[in-house]
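Removed from the display is one protein chain of the complex; every other protein chain stays in position.
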Amino acid sequence: MARPIVLTTDFGHSDNYVGIMKGVIRKISPFADILDLNHNINQGDIANASYNIETAYNYFPDYSVFLCVIDPGVGSERRAIAIETENHFFVSPDNGVLSFILKNENIKSCVELNKSDYFLKEVSDTFHGRDIFAPIAAHISLKKELHELGTPINHESLIRLENTAHKSEEVIHGKIRQSDYFGNLITDIPADWLEKKKKN
Amino acid sequence: MARPIVLTTDFGHSDNYVGIMKGVIRKISPFADILDLNHNINQGDIANASYNIETAYNYFPDYSVFLCVIDPGVGSERRAIAIETENHFFVSPDNGVLSFILKNENIKSCVELNKSDYFLKEVSDTFHGRDIFAPIAAHISLKKELHELGTPINHESLIRLENTAHKSEEVIHGKIRQSDYFGNLITDIPADWLEKKKKN
Partner (left out) sequence: MARPIVLTTDFGHSDNYVGIMKGVIRKISPFADILDLNHNINQGDIANASYNIETAYNYFPDYSVFLCVIDPGVGSERRAIAIETENHFFVSPDNGVLSFILKNENIKSCVELNKSDYFLKEVSDTFHGRDIFAPIAAHISLKKELHELGTPINHESLIRLENTAHKSEEVIHGKIRQSDYFGNLITDIPADWLEKKKKN
């Protein structure tokens, strides 16, 4: 049985880009379950993408493969990476979108995706979701080992999102990670800072 | 073979909420077909949700499980219910969204979903779609009997939507149930009222 693949992108729903990625996956991994987490991540907003995956991944089956294509650095030198934890797999650009994994999970394996045998034959400058990330996720769904798909790297070298929240005696500063459809605003301010505030 | 699950919500597509519900379903019922009917129901609009399901359910396979999460009363005392008819299953809050079933179908079984063994371990105040309704739909897709998932109730006790249409000699009043993408407005005025009108 193939591992499920869970998609998160900032591609929206007005183009054929998400559909094409599913075609690429399906061509390599004919039976993997393909599930959409969210394709309306704010364009290029890594903190927003990170929030969406962090609050969702534990609700998915063990060994799901999370494919995250929020990639403001596409075409630049940023690395493509894959991470294996105790219970899941994650594939994304190395831009901080998976910071929460490094904080919450034991890392079993971490690789730089640099073996072009597992990419599509032609790799464009602008659509690595189709040409690199989708094929890699499909191969992981087929139980290919991470060390076959890339070169092991030290996960300490991965880019991390900085938490912007800080506080003085009177003021707490933070950023909004998610502004949802129901009007809720979710910030990066730790909940216990607010509880302490309440007790004063 | 697992029964298909058909989703209708007012969650939109900009968050990870629908995706998380699919993860919850997939974790319990690994092979059920999960189909989206509509996630752009007007927020909290029970008549709109009801219209969307009423006009669709007969096009789906027998024994499909319709999961309907339009829930303006989440966090209040409204009941969670499941209904079995001759050919389908329906899971929703008891808020009138399934009124048409009571009118159109023979009810084989109707239960209040009050057995927390079948919910997620932690039930939030605001996301019963994830914590209660999705797991229940997944268990029904696995052919768990309704009387195992809840306490039988008399379907006469269910909340029904009132049809607001009424008429005098010269005027017909109704409400719009659906305003579609192509500009069509569908009302709750019975078609035969208009036909009679035409004949005058």
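Note that the chains take the letters A and B in the order they are written out, and that residue 1 is the start of every chain.
The rule is simple: a contact is a pair of C-beta atoms (placed from the backbone, for glycine too) under 8 Å apart; a residue touches a chain by one contact, two chains touch by 3 or more.
As the structure is a prediction and not an experimental result, all values here were calculated from the model.
Colleague: Of A:Lys27, A:Lys115 or A:Arg160, which one is in contact with the hidden chain?
Modeller: If we include the chain that is not displayed, A:Lys27 is the one touching it.
Colleague: For the chain left off this view, which of B:Asn16, B:Ser29, B:Asn52 or B:Ser141 is in contact with it?
Modeller: Answering carefully, the residue with contact to the hidden chain is B:Asn52.
Colleague: Tell me which stretches of chain B touch the chain missing from the display.
Modeller: Touch set of chain B with respect to the missing chain: 1, 4, 6, 8, 13, 33, 35-40, 52-53, 55-56, 59-61, 64, 178, 180-182.
Colleague: Go through chain A and note every residue touching the omitted chain.
Modeller: Residues of chain A in touch with the missing chain: 11-20, 22-24, 26-27, 30, 34, 43, 130.
Basically, only the chains that are shown with their structure count from here on.
Colleague: How many angstrom lie between the CA centroids of chain A and chain B, rounded to a whole number?
Modeller: Measuring from centre to centre gives 32 Å for this pair.
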